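Showing subunit A:
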Amino acid sequence: MALLQTQGLVAHYGDFQALFGVDIALNEAETVAIIGANGAGKTTLMRSIAGVLRNAAQAVTYDGTPIGAHPADEIMAQGVAMVPEGRKLFPSLSVEENLLIGTYGRKVEGHWNLNTVYDLFPILGERRHNPGTALSGGQQQMVAIGRALMSNPRVLLCDEISLGLAPVVIKDIYKAIPQIKAAGASMIVVEQDIAQAMAVADRVYCMMEGRVTLSGTPDTLSRDDIHNAYFGASH
Partner candidate 1 sequence: MSYTVTTQTSASRVAAIAGAIGIVVLIALPFFAGRGTIQDMFFILTMLVLAQFWNLLAGYGGLVSIGQQAFVGMGAYAMFGVVILMGFDPVPSILLGGVAALIVAVPTAFFAFRLNGAYFAIGTWVIAEVVRLLVAQWKTLGGGTGTSLPRDATRDMWFVELIQDMLGVRSAAARDILAYWLALILALATIGGIYWLLRTRRGLALAAVRDNTEAAKSVGVDAGRMKWIVFLTSAFGTGLAGALIYMQKARISPDAAFSVTDWTAYVIFIVVIGGIGTIEGPILGVLVFFALQSLLADFGSWYLMTLGVLAIVIMLVAPRGLWGLVSERTGLHLFPIRRTLSGGKLTSSED
Partner candidate 2 sequence: MIWVDTLLQGILLGGLYALFASGLSLVFGIMRLVNLAHGDLIVMAAYLILVLVTLLGLSPFVAVLTAMPVMFGIGWGLQKFLLNRTLEDDILPPLLVTFGLSIALQNALLEGFSADSQRLPTNALTTASVDVGPIALGVMPLLTFASAVLVIVGLNQLFYRTELGRAFRATSDDATTASLMGIKPANIFATATGIALVIVTIAALYLGLRANFDPNIGPARLIYAFEAVIIGGLGSLWGTLLGGIIIGVAQTVGAAINPEWQILAGHVAFLIVLLVRPRGLFPRAND
């Protein structure tokens, strides 16, 4: 049985329907990439899993329990952490405080703590007392990843972690992913950058207009398959 899965997940923003019955699964120790163009529903899917958007209870199952109707804070407490799109650092908090907020109200045990996060991203240790928002975009992204890791999640949801960053910076950030996997987290990575996604993923889902249009392992999917699933067959 999958560690985390969605079944017939739907989502609405007012009258606008953003997801039409999405089924995806994430197995233990696996990294799954979700690719798709802008507006395909990737971020909505992440927000639904993380509990920012509420669903029917059975729409999301984690570790055998339905969590679709749980609020975000409870889902986080059960071990599903998110690196939100746009990084969303807290401007009133320093780098270190941003990291510490990831452990709010709980004793967490596991590989990740301030020291190991600073080992992963040494620049954050140097700038630990700066306001989080005073950092460059890439460094802010590192803080956002570190903040999610601090809770030692079993599932890490990464939403568009390369968005708006220079290629060299993206490379730096993606270098951390094998270490995160090695420390035991299963991951869902949302990406618009197909090459980057293929490089880290065990399996790939492609989304278009609120539906999953393709899934498979990176080596079995052809360039054309992905192109069609990404942009629609008519292009």
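The candidate set was assembled so that all candidates are chains of the complex that A comes from, given by their letters.
Criterion: a residue touches a chain if its C-beta (ideal position, glycine included) is under 8 Å from a C-beta of that chain, and two chains touch if they have at least 3 such contacts; residues count from 1.
What you see is a predicted model, and the numbers here were worked out from it, not measured in a lab.
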{"item": "Subunit A in this complex - touching candidate among 1 or 2", "value": "2"}
{"item": "Subunit A - residues contacting candidate 2, complex", "value": "50-52, 71-73, 76-77, 81-82, 84, 88, 90-93, 97, 100-102, 104-106, 147, 151"}
